[in-house]
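Let me begin by handing over the structure; questions about it come next.
Note that one protein chain of the assembly has been removed; the remaining protein chains are unaltered in position.
This part shows chain A:
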């Protein structure tokens, strides 16, 4: 009898442990101001999640984005909050590891309304199903066009494939490459790299470029032998969909080996800390493509964010992540206000509000966004920047926002 009782108790415990996750809108209720609420919202607070990389290969960019998010939260709270509620961020570090993120997600999920930051293509891919089933509106700090199939993911900016197409057309326009040339592309294994490569392959097809592809992982930091090989293949340019550390290695080898070809990188490939690395004097051939502004952009809103960053006393050197993090949070602000107007701050309510938001004001921190075409990037405009140690944020514009003809004709993987 005792044995049966013990077995019954054990079964009950196991079943309790295996219970379904919270989330969704099934636990909703009416809160202060007659607003419907469910997860992550109380009568006085709205909690948003930040799943970031504080210890992995994108820790500097991610820290910049997080500080951008924090600056916005501070501003909004000082102005009285949203829907009479103060905003709060719950920050966790997954170190750019999908398995760690998988473990952290169930801990953060029952406490947040949505994710204002989710860093990393592999992490976003791993959590995509959970985000959809939990109706968790999320802004990935990852710009793969493959993500656009998930309606809960709001990609602010253009995507890696489009960045590459626009960037290559810039190199060609400037006479750095020509039709028929050989071009090397070093890319990280995974969605980030694959999406950058997709753009490069499309452009190579249109312009008869011979693409030499080299797949690496995010932890391969010495690329001297790879660049030695590309030199032997006579490349006229090197494309990068890599981490900033890897960019430093390629730039240093490009110079040391006397190759000296232009290097074109997707937006996460640069970090101002490269100016303090031994690769600093080898960055003159690097061109970075992105659709959000550099930290020191000559735009009112960017200057305002830069001033606030300084006043906040953050110790980390600023980067393009700061204005981007602020801009993304601004988009969130617009969505939350809309949800508040609709008297529905549940997850489903936030998603509905997002669908009703056709454009969000970011003070030009990111290119003009249009979310109305399902599966298509919200913009195809990019700017081209080059490293410049003399400006704060370490990058200067060399070409203002533009959209190439090749990018206009490109069809993203989930574009309808």
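Assume a residue touches a chain if its C-beta (ideal position, glycine included) is under 8 Å from a C-beta of that chain, and two chains touch if they have at least 3 such contacts; residues count from 1.
The rule is simple: contacts and distances are computed from a predicted model.
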Q: Match the chain absent from this complex view to the correct UniProt protein name in "siroheme decarboxylase", "Alpha-D-ribose 1-methylphosphonate 5-phosphate C-P lyase", "Na+/H+ antiporter subunit C" or "Branched-chain amino acid ABC transporter permease".
A: "Branched-chain amino acid ABC transporter permease"
Q: Would you mind spotting which of A:68, A:140, A:157 or A:248 touches the chain that isn't drawn?
A: A:248
Q | Sole residue of A:65, A:216, A:384 or A:412 that reaches the chain not shown, by the stated touch rule | A | A:216
Q: Among A:229, A:375 or A:413, single out the residue that touches the unshown chain.
A: A:229
**Q.** Touch list for chain A against the chain that is not drawn
**A.** 54-55, 59-60, 63, 189, 214-216, 219-226, 228-229, 231-232, 245-246, 248-249, 252, 256-258, 273, 277-279, 281-282, 316
